[in-house]
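Complex shown without one protein chain; remaining protein chains in place.
Read from first to last, the chains carry the letters A, B and C; within each, the first residue is number 1.
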Amino acid sequence: MTAKLKTAVIGATGYSGVELVRVLGGHPRVATPVLLSRPEDSTTTKTESVTDLAEMFPALSGNGGYPLQPLSWPSLKQQGIELLFLATPHYASRTLVPQAIKQGLRVIDLSGAWRLKQAQHRAIYNFKDQDCATAEELTNKAIYGLPELNGGRIADATLVANPGCYATSVILALAPLLKAGIVDREHGIISDSKSGVSGAGKEPTSRTHFVSVADNFSAYAVFGHRHLGEILEQLSLNSAELIFTPHLLPIPRGILSTIYVNLNREMKPAEVESCFREFYGGKRWVRVFATPNLPQIQFSLHTNYCDLGFCLAEDGRRLVLVSCVDNLLKGAAGQAVQNMNLMYGWNEEEGLQ
Amino acid sequence: MTAKLKTAVIGATGYSGVELVRVLGGHPRVATPVLLSRPEDSTTTKTESVTDLAEMFPALSGNGGYPLQPLSWPSLKQQGIELLFLATPHYASRTLVPQAIKQGLRVIDLSGAWRLKQAQHRAIYNFKDQDCATAEELTNKAIYGLPELNGGRIADATLVANPGCYATSVILALAPLLKAGIVDREHGIISDSKSGVSGAGKEPTSRTHFVSVADNFSAYAVFGHRHLGEILEQLSLNSAELIFTPHLLPIPRGILSTIYVNLNREMKPAEVESCFREFYGGKRWVRVFATPNLPQIQFSLHTNYCDLGFCLAEDGRRLVLVSCVDNLLKGAAGQAVQNMNLMYGWNEEEGLQ
Amino acid sequence: MTAKLKTAVIGATGYSGVELVRVLGGHPRVATPVLLSRPEDSTTTKTESVTDLAEMFPALSGNGGYPLQPLSWPSLKQQGIELLFLATPHYASRTLVPQAIKQGLRVIDLSGAWRLKQAQHRAIYNFKDQDCATAEELTNKAIYGLPELNGGRIADATLVANPGCYATSVILALAPLLKAGIVDREHGIISDSKSGVSGAGKEPTSRTHFVSVADNFSAYAVFGHRHLGEILEQLSLNSAELIFTPHLLPIPRGILSTIYVNLNREMKPAEVESCFREFYGGKRWVRVFATPNLPQIQFSLHTNYCDLGFCLAEDGRRLVLVSCVDNLLKGAAGQAVQNMNLMYGWNEEEGLQ
Partner (left out) sequence: MTAKLKTAVIGATGYSGVELVRVLGGHPRVATPVLLSRPEDSTTTKTESVTDLAEMFPALSGNGGYPLQPLSWPSLKQQGIELLFLATPHYASRTLVPQAIKQGLRVIDLSGAWRLKQAQHRAIYNFKDQDCATAEELTNKAIYGLPELNGGRIADATLVANPGCYATSVILALAPLLKAGIVDREHGIISDSKSGVSGAGKEPTSRTHFVSVADNFSAYAVFGHRHLGEILEQLSLNSAELIFTPHLLPIPRGILSTIYVNLNREMKPAEVESCFREFYGGKRWVRVFATPNLPQIQFSLHTNYCDLGFCLAEDGRRLVLVSCVDNLLKGAAGQAVQNMNLMYGWNEEEGLQ
């Protein structure tokens, strides 16, 4: 057997980060990842001061430890690291990725820092690039890491921008229909999406307090969520063609998007199902449900699946899609590992079963 | 002070029923309600065999008891009962209501038995009326008990068909806009609605098992939920003009509907807000949120409020409404009491604060 | 009818505070309470900057507003306030109460500031009194506000120290047995207590983050919880005679204590039940369950009840008690109002039904 790939992770203390460490830990072709503390700056919280991940996540204890070392590019080189995962906030990724690329590392970034090609969609992030030319260059170079759509380009990528969790659920549901040209785009598409609380991050706020979330449900960021831009870009839609409404579910993890589409011609359920089955034929991590069966959040929890199902109205025109992902796996860490598998020519399911 | 109104409840052992008993128990103008067991038939479950409601709901103990007596029309007469509440399944209501009306009682029925005027919408219930002429007559006589819309007719009603919980949340959100004639009805309206588990009733099923619901979220009855008919009827919409998608939330109670509407002309948020505020001016149990504030399920829990809020897209056309009710209060027992208040000329808020 | 009592609340923005505002708002003998902002100091959080409670708790909107005014003793006098509730942290109460008493106000303090007579138990709070003589005097003057035990002394109290939530559940379960002299105290008593998250307060921390609490359960502060002292003092136990272990439940509110006691003589279940029934005969807010029925947290939620039940081993010696309260009502705001009722000679159930 060939030597195992050496990887490092910055941002392992967040929910996506720790999930990534778990998945990498069980990957047969990857050495135990090196965990790096983010360099201290005004945005670094005290959670970065832990020296072993198991102090913060006792669930990880008993496996020999998960020490965090301070980030040092020369040291990474010395240790033979080839691939760097960033599970950092977008502003941190915006600073760290150019440095990493310069060191010759390949990078999979889980933040929103490099997902967007169009300046209009980037505005919401308010990036403050120090070296605008490099930022521009990397923006062009970055591949949007949705394997089912961009598999070929991911294989050769230096920088993979791992998709947002909501975006994954919406794009995978709509791509087959849009590609088939059967969507009445002028009529407008609606994605009513619901996410568990880990999607809101680990920082304690009044919004993530147990008492605020339990026995509750709410919409937020209507017309203004950051993931809207990447959905539009990947599906080549304009902003008039999609409404995206996120909601907060009283569960720790999981996303379900209910998506409303009008078809531009009358179809039968079997035709719509074929459209999905053909598009995703041979794709390991998308499950198409036989209509009218619908996926539920529980079905894909703790897996890397995106589950898709639909109901078609009797008029053969109005289509209700349901798309589920685990926001920390197919919506983050699992998809990052799937991208790594493609980048190194491995089977897409390695380490994800 | 005048004598208190004497009421009776059939079906107090269900979630809506016991909530009704609680509300009536605190109503200043109503005597302690007489609780009646449903006559035994093939559909009666063993839960009907309790002799005191507190056996089944120990939360009610310590207040002198809630004895159940077997239903007997002569006995009701003797006890001076004037108003009968039914919190029974629709098929039971379909049998019991004609009997009650014949006895000269006024009736508020919480089931779906008498809500629908149009046969096409009734089909889903598959009623098996023994006396079709009476059923027809009562169907015509029944008033749909949504006080904010039908207040005047409720005052004089003999039979009030208390609205469905989902229907209440959807109709109250859409009525002002439709009445103002600003909805592009041809474009179609979508209500993506989410309910807590008490809406599914008290019978234990694999669907209501804790392990099936917790950490989960799912859509169900897409294009085929029973409440669709009453929404269409009350709003004078045809079935092509509305998609209604119910979902099951992992919470005990509460409904939130996210409703998507296209306006037929460009409007400003303030105009839309005015439309709601004018329509609901002076209405005690509807709260209109100042845009872009949105209601959440927690806000109306354990109250009789319907909370309404909205966001309008920058194009001034695409409108996202959010409507919340407690399915057991404004969506059932609270609304029933509000209807009673109207029927007896009392203030709409009596007993509901 | 006589004029309504004028009250004020400091600390209305916390969970106990807002519950208190709700209860006072429905009390027939009390005017709408004046809500006061805490004077700013280093410990005051930004939540104190709200000008109306409904901004923070939209559930309260639609009832005419809950404006907060800055604390000013002269202004309270002018407004005719007689009774002040403090739902502030203990260190704030330690400063504010002496000032309030000096102004001639009666005070019900919901914090731990004035509950403890014995210095050894106070140590854990680490009070930093500026005027030690006054603090000493008030400590002696304060009445521990558990109406079922100290009703008579509460009636005349100037300063009522409202009990802790855990303490309420434990003391009410044990008091009848200890008074009857049937507990083998040397053997030791154990209270294994479990509380919902609102007991941990409103401040967002990693411990109260939804993802930390949901699908979880944990013990904390074993041998070192602040409520231990007041339990020992009220029951005249020494620290070797009681183990108190708090746990965090994944629910918003409610406490259940499972308490293990050895009796010093063999008894029959009926004798033990009598012991409870006699002790609590005529007490409105304690419900004794007929053995072997046990209370559950749901039964007392949103009520002011303390529910008590027990199972006795066949040996007639080993007793397992179960005691439930809603930590925000009988464990805080409800008990405060019950104390107020005693202080003003009203029926103990006024405003609490």
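The definition used in the following text is that a residue touches a chain if its C-beta (ideal position, glycine included) is under 8 Å from a C-beta of that chain, and two chains touch if they have at least 3 such contacts.
A quick note: this is a predicted structure, and the numbers were derived from the prediction, not measured.
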Worksheet item: Which listed residue (C:Val97, C:Leu116, C:Cys306 or C:Val322) would be found touching the missing chain in the intact complex?
Response: C:Val322
Practice prompt. Kindly state which of the options C:Ile81, C:Ile251 or C:Leu308 is in contact with the chain not pictured.
Written response: C:Ile251
Item to complete: Determine which one of C:Asp129, C:Asp192 or C:Glu271 touches the chain that has been left out.
Response: C:Asp192
Discussion item. Residue by residue, what part of chain C touches the chain that was omitted?
Written reply: 187-188, 190, 192, 194, 212, 214-220, 222-223, 240, 243, 245, 247, 249-254, 256, 258, 260, 262, 292, 294, 296-298, 301, 311, 313-315, 318, 320, 322
Response to the item:
Touch rule applied to chain B and the missing chain gives residues 15, 197-198, 202, 204-206, 208-215, 250-253
Worksheet item: Please identify, in ascending order, the residues of chain A that touch the omitted chain?
Response: 26, 58-59, 61-62, 215, 287, 289, 293, 295-296, 298-303, 305, 353
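Note that in this section only the chains that are shown with their structure count from here on.
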Practice prompt. Please work out the Cα centroid separation of chain B and chain C, and write it as a whole number of Å.
Written response: 37
Worksheet, complete the sentence: Note: chain A residues in touch with at least two other chains are 212, 214-215, 250-252
